[in-house]
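Notes follow once the structure below has been shown.
The complex appears here without one of its protein chains, the remainder shown in place.
When the chains are written out, they are named A, B and C in that same order, and each has its own residue count from 1.
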Amino acid sequence: MNYSTKVMDHFANPRNVGEIENADGIGEVGNATCGDIMKIFLKVQDDIITDIKFKTFGCGAAIATSSMATEMVKGKSIDDALTLTNKAVVEALGGLPPAKVHCSVLAEEAIKTAIADYYRRNGIEHDLTIGCDGCCNACGHADKHLHNQ
Amino acid sequence: MNYSTKVMDHFANPRNVGEIENADGIGEVGNATCGDIMKIFLKVQDDIITDIKFKTFGCGAAIATSSMATEMVKGKSIDDALTLTNKAVVEALGGLPPAKVHCSVLAEEAIKTAIADYYRRNGIEHDLTIGCDGCCNACGHADKHLHNQ
Amino acid sequence: MDRIVYADNAATTSVSENVINAMMPCFTEYWGNPSSLYSGGRNAANIISGAREGIAGLLGCRPGEIYFTASGSEANNWALKGAARANQKKGRHIISQKTEHPAVLQALASLQKEGYEVTYLGVDRDGILTPGEVEAAIRPDTTLIAIMYANNEIGTIMPIKEIAAVAKAHKITMFTDAVQAIGSIPVNVTDLGVDMLSLSGHKIRAPKGIGLLYIKTGTRIQNLIDGGGQEKGKRGGTENTAYIAGLARAMEDAVEGIEDMERVKALRDRLAAEIIKIPHTRINGSMKYRLPGNLNVAFEGIEGESLVLLLDMAGISASTGSACSSASLEPSHVLLALGIPAEKAHGSLRLTLSRVNTEEDADYILEKLAPAVQRLREMSPLWNGLQ
Partner (left out) sequence: MDRIVYADNAATTSVSENVINAMMPCFTEYWGNPSSLYSGGRNAANIISGAREGIAGLLGCRPGEIYFTASGSEANNWALKGAARANQKKGRHIISQKTEHPAVLQALASLQKEGYEVTYLGVDRDGILTPGEVEAAIRPDTTLIAIMYANNEIGTIMPIKEIAAVAKAHKITMFTDAVQAIGSIPVNVTDLGVDMLSLSGHKIRAPKGIGLLYIKTGTRIQNLIDGGGQEKGKRGGTENTAYIAGLARAMEDAVEGIEDMERVKALRDRLAAEIIKIPHTRINGSMKYRLPGNLNVAFEGIEGESLVLLLDMAGISASTGSACSSASLEPSHVLLALGIPAEKAHGSLRLTLSRVNTEEDADYILEKLAPAVQRLREMSPLWNGLQ
């Protein structure tokens, strides 16, 4: 199994690691039994993600996708962030081994789940299907994710 | 498959190759289909094998056993020659690969058949079961030969 | 990287100079087909028969009972499928256990699809199985017992001699996968009393792609690979003269080097004693019945693959679970069989030392390991909850 140089860079020097105190939105997906948990913390101002941090338990790809995904939405509007696909994360990382593509799915779902939490806290209507337990098909998005690959 | 130095010597420089004109006894065993034929020519004087020659169609072991067996009975009495076993030929050759032991059987049988022919020509009673078509069990001696191995 | 430390000897080993020297003439000079009649063929055949005799001497059996294969996996598949199918009229029940190598478990799964029944015995928290448990699983239609000698992930050693005695008493064919045992603990087939035993070269400094199956005379077994009469008609394929010569040399060196395993064990014990001081860390599997070079530890709150990658960046080669299944997403089946929960199994690291490793290697591992664990824990959403 081979990770790209980009993946190894984001694994070795992960961006945005940590927690945000008084975060405006928090999303956690995956589960320890399956070996991956991602937790995303958002700071939002005027619909812009001004800060984002993550904590991840998982393999190299899980850490690298967390790092890359947070980089990709940092400073973006919420609407822009919601257009982030796992495919875009995979591409930005220069590819992922087939067995590891699910990590990119987790990253996408983690950000959406954090945004949903932000919506919920602010009483904003939304139709996001949130949460992903790391097991494919559990969230009902599998088709879409597979399509994106 | 490995032939001993002795086998290779008797193959490379076979003793007693040829035919004897006006032989006193001739024995031929084996068959071309099975890949080995041995033909033995005897000259007998006062019950002593004064000369012996062979012609053999067959593998290296067939030629070497013919050579060794003829050497072993040359100058011997007929009675002595009849005690020659395939085992003794194998031993004299420093062993034979298992798949080639049947060649030593052919050599023993070829000499016996030639002696039987000598007996027949001279009207001497004998109880030799002669002939061997090279196929084990055909001559009924298989048990004895196997026992000798 | 200050240092390169290879601590994954259960996955594979470097090829030794002795082995390379034993193989080279087979490439450059003795490359004839061992079945050929002429001298070039006979020379190759002689190398193989010499190797077979040497190995038989080391394992305590006759040369004719050694069959060369192209891997431990092939030997395992042959032993299991060959013996099961050869005995199918007698019965179709097999006894094995949960922590076997995938080459055994997957071969058994194939046999199950063919209609064989397999009882997979569990192991205790230490990874050990008792002969009594094997005996209790025996049925009138049991024809084969397959229990590994030493485990590849946690290094635990099974009481094979006693299990083989049970098998013998019930006239059941006994097979053991000794791929991890050879070179670390004595392997004598007569002493063990097994009917079949598999080995692989690349765990003892021969190359990957050579193994063997010991088959006791009289054991009923079908061929896995039919062919042109090689290995007494029991395993087709032109013989790999070079690797056979290499395996013989590797086995000689491995058996001779067993005494040095005391030193390796001391090194491993020192590592264990220090690593266990890292909080929320546990050793997986028995420390008593264990190969001298094996250490398997679970660090709570982190995932093994990222730890392996961090260690690799520091020059240390180690593994999470077994190499074969490292690419999979499943937690180790061995650790789960010990009753370790999946989330802890995910955080396991296997360090396997060999005679090549030194005190300085151990120092270096100790220097790099704790900070790596710490770094990953600081990234982990689980760590706060554990402290």
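One rule holds in what follows: contacts are C-beta pairs under 8 Å (C-beta built on N, C-alpha and C of every residue); 3 or more make two chains touch, one makes a residue touch a chain.
Since the model is a prediction, treat every value here as computed from it, not as a measurement.
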### Message
Can you tell me which of C:Ser14, C:Thr190 or C:Thr358 touches the chain that was removed from the display?
### Response
C:Ser14
### Task
Write down which of C:Gln97, C:Thr143, C:Thr156 or C:Gln230 is the residue touching the left-out chain.
C:Gln230
### Task
Identify the residue among C:Ala242, C:Val255 or C:Val297 that touches the chain left out of the display.
C:Ala242
#### Entry: Which of B:Ala23, B:Val44 or B:Ile63 contacts the chain that the document leaves out
B:Ile63
### Task
Quickly run down the residues of chain A that touch the omitted chain.
1-2
### Query
Of the residues in chain C, which ones touch the absent chain?
6, 8, 11-15, 20, 23, 26-28, 31-33, 35-41, 69-74, 76-77, 101-103, 106-107, 109-110, 200, 202, 207-210, 222-230, 236-243, 305, 308-309, 311-312, 317-320, 322-328
### Query
On chain B, what residues meet the omitted chain?
1, 3, 8, 11-12, 14, 17, 28, 32-39, 55-60, 62-63, 97, 99, 102
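The rule is short, and it goes like this: only the chains that are shown with their structure count from here on.
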### Summary
Whole-Å distance, C-alpha centre of chain A to that of chain B, is 88
#### Entry: Cα-centroid distance, chain B relative to chain C, in whole angstrom
54
## Note on the structure
So chain A residues touching two or more other chains come to none
### Query
Out of chain C, which residues touch more than one other chain, so two or more?
none
